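One structure below.
Just one protein chain is left out here, and the rest sit where they should.
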Amino acid sequence: MQESWIFIGVFLLIAGIFPATPIILQSVILGPKKSNPVKNSTYECGIETFGDTWVQFKVQYYIFTLVFVVFDVGMMFLFPFAVAYGQVPAFMLVAVVGFLGIICGGLIYVWRKGALRWV
Amino acid sequence: MTGLQITFLVVAAAILASAVLVVTARNLVHAALWLIATLFGMAILFVLLQAGFLAAVQVVVYIGAIAILIIFAIMLTRRVMQDTGPQTNSQWWLGGLLAAALLAAIAYTLFRVDQQGAFPLANVPIPDSSLAELGKALVSPDFYMIPLVVIGVLLAVGMVGSIAIARDEREKE
Partner (left out) sequence: MEFLSNPIGVIRDWLAGLLSGFLPPDAVSLVLVILGALVVGALGLTTPLFLIWYERRLIGRMQDRVGPNRVGPEGLFQTVADALKLLSKEDITPIGADKIVYNLAPIMAVVSVLTMWAVIPLAVNIVGTDLNIGVLYIVSVGSLGTLAIMLGGWASNNKYALLGAFRTVAQLVCYEVPMILALIVPVLLASSVGVANPMSMQEVVAAQSGAWHEWFLFKAPIAFLIFFIASVAETGRAPFDLLEAESEIVAGFNIEYSGMKFGMFFVAEFLHAFTVGALVATLFLGGWSGPFVEQAPLLGVVYFILKAFAAYFLIILMRAALPRIRIDHMLDLNWKFLVPIMLAAIVAIAVTDKALPRATVGPLWNAVALFAANLVVAVIAVNWTSAAARQMRQADESRNPPGAAPAASADHGHDAPAPAASHAAH
């Protein structure tokens, strides 16, 4: 198994080098280098920028991410179960159904509270 | 030295370096990026321990979810492009003390392993089907069936709690 992970490691490196090559090629060798302040200014939407880049965002975005984190952790427990599925007796499904049901209950609570509504 | 040892040393050094950078970087998003590097290094350590599943879970949960949550919280609350606040507050010495105590405890444990063999580090072969074993144990009443359901409750409570804290009650119509 270590061999596949060596391949993955090498592949990660190569997958980084491949896209980096044309970018470096363009910026160092091929592209012209005649910069000036106007060219380098932020484009934004086409007119001159003003004010801060930072603007106040809604907390709603954060709630969705929090719910996502909970689901993400929960789903990681389902993968070992799915791998073992063929070998476990049927009555043990109760554990997983209960697990999913409880998480689903949490989702329904969030739903009923109206936190999933985009306002 | 084998290739495994060299890899471990390089990765461990990288983890330590990026962990130091997490607390010293002045820009908060950069600190979060170094945190991601640290977490990724931990994933590589899991791979070196032949725990591929845990490595993938580390990347999915910590980098894919929690790091994004952190970056997101930073973007939501701080004027990150400009913000470079002080690195320490008045309680820095307390934190240093705690870190030193933790280090001492870990070092003590490691020395005990070395001297008395308190935790025998046997060369246990890792079965190919370790993941299936884990899955069977998770749903089996003899092992972790109840803990699994308790984890479900914990996650649901986490979801409810996050809503209770993050949601603005006044918004309700």
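Should a chain be cited, it is by its letter among A and B, assigned in written order, with residues numbered from 1 in that chain.
What we mean here is this: a residue touches a chain if its C-beta (ideal position, glycine included) is under 8 Å from a C-beta of that chain, and two chains touch if they have at least 3 such contacts.
What you are looking at is a predicted structure, and each value in this text was computed from that prediction instead of being measured.
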| field | subunit B residues that touch the omitted chain in the full complex | value | 3, 27, 29-30, 33, 36, 52-53, 56-57, 59-60, 63-65, 67-68, 71-72, 75, 80-81, 128-129, 131-132
| At which residues does subunit A meet the chain that is not included here? | 1, 3-8, 10-12, 14-16, 18-20, 22-23, 25-27, 30-35, 37, 39-47, 49-58, 61, 64-65, 67-68, 71-72, 75, 78-79, 82-87, 90, 93, 96-97, 100, 103-104, 107, 111, 116-119
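Throughout what follows, only the chains that are shown with their structure count from here on.
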| query | In their complex, what parts of subunit A are in touch with subunit B? | reply | 1-2, 5, 9, 52-54, 57, 59, 61-63, 65-70, 72-74, 76-77, 79-85, 87-88, 92-96, 98-103, 105-107, 109-110, 113-115, 119
| remark: Counting only contacts in the complex, subunit B reaches subunit A at residues 44, 47, 50, 52-53, 57, 60-61, 64-66, 68-69, 72-73, 75-76, 79-82, 128, 131-136, 138-141, 145, 148-149, 151-153, 155-160, 162-163, 166-168, 171-172
